[in-house]
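After the structure tokens below, expect a handful of questions from me.
Missing here is one protein chain; the remaining ones are kept as they sit in the complex.
Then we have chain A:
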């Protein structure tokens, strides 16, 4: 579909287009919700202006920014894991990285840890589960890499069981806050840390994008062309684990963003990581923001957790992808 090689102009043009899409979605997200307040009421001299200010600036804006940042983080984490494992089906939720982060966060909560400890513990959980999956599946050289996905699914189930166990022994008072981690929800989410992390990771990874292109063709090929494969692999480990951990501590477990977004972008924009990486950071945000918008408005005034929306949309896509891979070879 995109046979033309990527040029700088094309890159900037496409990213500008995605940025416009993100801003449009952000505007929509500020305008729509379970209440009828609209941003332009802020500047009207009506009694509603103050309430509108609260709803739009205190509720919708932080939540929308958090959705943009968390979606971007998950898509970047998915892209990093796909390159690391050379498998287009790799994704933090499917491979158990999100589950590991969730177990870490729940454990810290159970021990009454503060925000910093919860984030750190989630990061550790994400890193450990990534290392576990990679360590167990690294010797699988078959083209389908069935063992990798099976290992990931096993680790996901295991972390799910651990999370249930932690919930079962948690005291009543902590339970509500902990269930939030299992569902994936953006209400009341903080946007500062995820947005900062997203920008930091994108800036850290982008200079290596051409080397990451080579790495996705194979480690030996990348080595032969002068790529520093060890360095790149550790970079991808840490950035995917850190991105997942920040996303999970902000919004709980949200699945399939890291799968759908990179895949759709590969179909639309081609395979070059120089474009895919910033596009995933923007596109992931767009998708999660749109999913949250649907979750907020579909059965308003009630809200659907955004994790439910992404899973409902993501599982069919995942199954379709599996089917496609079977057909291709």
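Note that in this section a residue touches a chain if its C-beta (ideal position, glycine included) is under 8 Å from a C-beta of that chain, and two chains touch if they have at least 3 such contacts; residues count from 1.
Simple rule for what comes next: contacts and distances are computed from a predicted model.
The complex appears with one chain absent; UniProt names that chain "Iron complex transport system ATP-binding protein" among the candidates "Iron complex transport system ATP-binding protein", "Cd(2+)-exporting ATPase", "Response regulator transcription factor" or "FecR family protein". The hidden chain makes contact, of the residues A:29, A:64, A:81 or A:216, with A:216.
Within the complete assembly, residues 3, 5, 7-8, 82, 86-88, 143, 207, 210-211, 213-214, 216-218, 220-221, 223-228, 266, 271, 328-329 of chain A touch the chain that is not shown.
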